[in-house]
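This structure is in structure tokens; I'll ask about it shortly.
Yeah, one chain of the complex is gone here, protein chain that is, but the others are all in their spots.
Which chain is which? They are A and B, in the order written, and residues in each are numbered from 1.
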Amino acid sequence: MVYSHYLLSSHQGTPLTQALREEGAVIATATATEPAVELIGITKRFPGVVANRDIRLRVAKGRIHAIVGENGAGKSTLMKILYGMQRPDEGEIRVDGSAVGFHTPADAIAAGIGMVHQHFMLADNLTVLENVVLGSEPRRGGVALDFGEARRKIKEISDAYGLGIRPDVPVEELGVGDRQRVEILKVLYRGARILILDEPTAVLVPHEVEELFDNLRGLVHEGLTILFISHKLDEVLRVADEITVIRRGTTVATVDPKDVTARKLAELMVGSELPSPETRESTVTDVVALSVRDLSVRASDGRAIVDGVSFDIRKGEVLGIAGVEGNGQAELVEAIMGIRPCEVGTLTLGGADIAHWSTLRRRTGGIGYIPEDRHRHGLLLESSLWENRILGHQNQKPNSKGIWIDRAGARSDTRRIVEQYDVRTPGIDVVASALSGGNQQKLIVGREMSGDPVLLIASHPTRGVDVGAQAAIWDHLRTARAAGLAVLLISADLDELIGLSDSLKVLLRGAIVADVDPANVTPEQLGSAMTGAGEGV
Amino acid sequence: MTERDHGTGAGMGTFLDRMLGRVRLGGWLAVAAPVIAIAFAALITSVVLLVAGKAPLEAFNALAQYGTRPPTMVLILNTAVGYYISALAVAIGFRMNLFNIGVDGQYRLAAVVAASFGGAALLPGVLNIIAVVVVAMAVGALWAAIAGLLKVTRGVSEVISTIMLNAIATGLGSWLISDHFGVLTGNDIATRPIPDDAHVPGMPLIAGTAQLVNGFLVLAVVLGVAYYVLLNRTRFGFELRATGQSEPAAVASGVGVKKMVVVTMIMSGAVAGLIGMPELLGQSFKYSNNFPAGLGFTGIAIALLGRNNPVGMAIGALLWSFLDNSSNTLQLLDISKEIVAIMQGVIILSVIIAYELVHRYRNVAEQRRVSRQLAAPPGPPGPAGPSAPPAPEGARA
Partner (left out) sequence: MTATGLSVGQPVKAPPSRRLRLSTPMLLLGIFGLIVLLAVARVITGANDITSGGTASAALGLAVPIGLAGLGGLWSERAGVVNIGLEGMMILGTWFGAWGALQFDNPWAGVVAGAVGGALGGAIHALATVTFGVDHIISGVAINIVGLGITQYLSKLVFDGMPGGGAKQSPPVTEMATLSVPGIGEPLRSLEGRHWFLLSDFAGLLRGITQDVSSFTVLAILLVPLSFWLLWRTPFGLRLRACGERPVAAESLGVNVYLYKWVAVLVSGLLAGLGGAFLSIVAAGIYRDGQTGGRGYIGLAAMIFGNWRPGGLAGGAILFGYTDALQLRQGGASVHALLLVVALLLAAVAVFQLVRQGRGRAALLTGLGAIVVFAVFAVTDTVPEQFTSFTPHLTTLLVLSLASQRLRMPAADGIPYRRGQAT
């Protein structure tokens, strides 16, 4: 059985050789070539941006089809379109060969499409049963909810696919893996034949990832089709039958995982320009800027989210923290910033004990902070750029004099940042929400580098920004490091971590499990260290 | 290329385009919302009047005629002073996303205690005036502080706690009057009158009438200026507004939100304590059952109408007071004066909806405008479009 690989890129891009593929014995030949879903020329515009442009995609029935792309490449928008949450401006969606037009998720559900969202769509206060049947409840006598029937059906599906779900437990009592299985069951309960999984492994620990992949293989075995969205290349290569790469809102290529390496996929994802974050000549000094000893953060139930973390960052050093998201990175950062209460042995900044300092005092003392979620923590979206310049630096020059705000000082310094950091804006009186993500981030970087910080905490500094802004932000980090700034870098982008860091530590379940030398580690090695498989790389 | 705000931007953009037409962005948009709301309220009121068989134009004309007579103007100013102070008290909380629904209870309790204090005449003349004002501010602040403390220590929403505290203040107030501070004269029970030397004199501001404008007008103006300066020119004000816009961003920026909540509640309560002062020290000189009630809620309405802006609220207070005071003349036309209550209600409801729509429209329009300006070649920072490679000369730190 010959299966032809097709190239979707309409512009330049390396033409990939046709791949031949032996069909697996399990899947019937008839269904293999028949597309379950076809997207033809999907385009979606939002004010100021084109999220999807001429997307072309063909998903074969009974396969796991992965869609990979960088954060912000337009994967999520595409999935929302496919699930009826947003409508495309142009293009056609075909399910099982016939064109469909989805107005709401209900239409997509009716067409047999189900979605497992990245952020679980579960109501904590409701039981598993209530969450599962919501929207398509079995009825008794036309009005009442038939709990018995619902329980029976859930049990049946759970047993058939080995999901192991108890229907009457409140969702709040479930762990992450269980919640994901509830999400999958929700979709199966609605009779979906095509499952979309949006970044399903982002919140899972390694053994849970394995369990999920086993579940997925079981589902495909039963003839279901799975669309698997991810930016984790090793996982995609492990589980997918086919991979489509999406870059800057458009599909670039569809490849067979057997024919490509992670490196090759990464190149397809970022395109030919592939900005390199590499910094090689060391600027590390002997002066310790930040010293952390035995820092722990506990959840309300007493469980340690960050567990006895210790490290030093010297001036001119970038210390990278690698780890699967949700392993305590965010809490570690918040503890160092004084936002979250923690237990700590010693916490010194430039020799001063800052453990009991307030957040503002820590900032004044020389910590710059690029938060993970710039919309929630980094900006006042409805305030002007110059007011955002003041944010976090409200007690420092040139923003204030004593108890007064220095408008003129803040405004002229904002102009300086706009110019030096190339923030593309018509002026400094524009509200922050009007800027693109990259420009917002450049403003934040400029702000946090102002006032000669001793330490910069950069949490996912280039997440969701365009490639140009990414390169610029990397440049700024390098320059500041050369000038003696100590940087704590947290990122999910392994290339960024390896390229920028002078030393790397791996955080797993809140504890540092490995020290890695970025000079001789590959993303693959680092990735396995993060999952706990390759401790002591 | 970001996925920012797509959800919010997308659906509403087209809807609002239809809804508001091609409204150009500018400062006047903020004024447009209340003007439209007032016009809409006038329209609804007209319909109500027509249904009742009355002539709307005649009614509005009568309102305007009566409202511009000098004695009425004095009355309008005097009532507006209390309204404005009340709106300021509410607005301080609103700017921080803190809903002090309890201004009503705070000012009434403050007035009871302050009136009894002033009536006791422990201090002579001006000192007594100052003491009464300070006592009122302290009582208002303390009463509001309860809600602030419950919020930061026990997580009790200030909305619920201040509503409950309003009722408790009512009970406490009438208990204080009847069992402790009250003096029975005839059938009326009231606090001992404040002696003549502690009365705040009026000002002959309006020509053509012998009636005097309440001296507390000066205080109201001072408070309005202070409110503006505090919020817009001080670090405290910046932190307060930042917290109101985004609590997580404020926390990440080193704002001590717990302390801010308590301090803001105390400030709001202290200003609330002043609401009753124009009446107490300039008008009635004692607290009785006839003491104006419900000013706290009027303040909420005016703060909403004036969008927490000191000038906007001043206009709102005058409008409210105008409607309240000149409504009496409608009786002559055989129209019940409560029609203005309907008009006020419609103004409030339509103004909050109008502001919300304008606000959304603004966000979308500004995003469009920025991306359009950046796409156009002579954009200020450089000729590059959003997705072009960065200008290398600009990328130096």
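Throughout what follows, a residue touches a chain if its C-beta (ideal position, glycine included) is under 8 Å from a C-beta of that chain, and two chains touch if they have at least 3 such contacts.
Everything numeric here is computed off the predicted structure, so don't read it as measured data.
Remark: the omitted chain is touched by one listed residue; of A:Glu34, A:Glu172, A:Asp429 or A:Asp517 this is A:Glu172. From the options B:Ala91, B:Ala190 or B:Ala301, the residue with contact to the unseen chain in the full assembly is B:Ala301. Between the chain not shown and the residues B:Val261, B:Leu281 or B:Leu319, the one that touches is B:Val261.
Although one chain is not drawn, its touching partners on chain A can still be listed: residues 76, 80, 83, 85-86, 104-107, 109, 115, 117-119, 121-126, 130-131, 133-137, 139, 143-145, 170, 172-173, 186, 190, 300-301.
Touching the omitted chain from chain B are residues 7-8, 10-12, 48, 52, 96-99, 101, 150-161, 163-168, 170-172, 174-175, 178-179, 243, 247, 257-258, 261, 297, 300-301, 304, 336, 338-342, 344-346, 348-349, 352-353, 356-357, 360.
Definition applied: only the chains that are shown with their structure count from here on.
Chain centres here are Cα means. That of chain A falls 43 Å from that of chain B.
Against chain B, the residues of chain A that register as touching in their complex are 46-51, 72-74, 76-77, 86, 248-249, 273, 337-339, 358-363, 369, 371, 375-383, 387, 390-392, 394-395, 400, 403-405, 407, 418-427, 430-431, 433-438, 449, 464-466, 468-469, 471-472, 475-476, 479-480. Contacts from chain B toward chain A in the complex involve residues 1-6, 9-10, 13, 232-239, 241-242, 245-246, 248-249, 251-256, 363-364, 366-371, 373-374, 379-382, 384, 386-391, 394-397.
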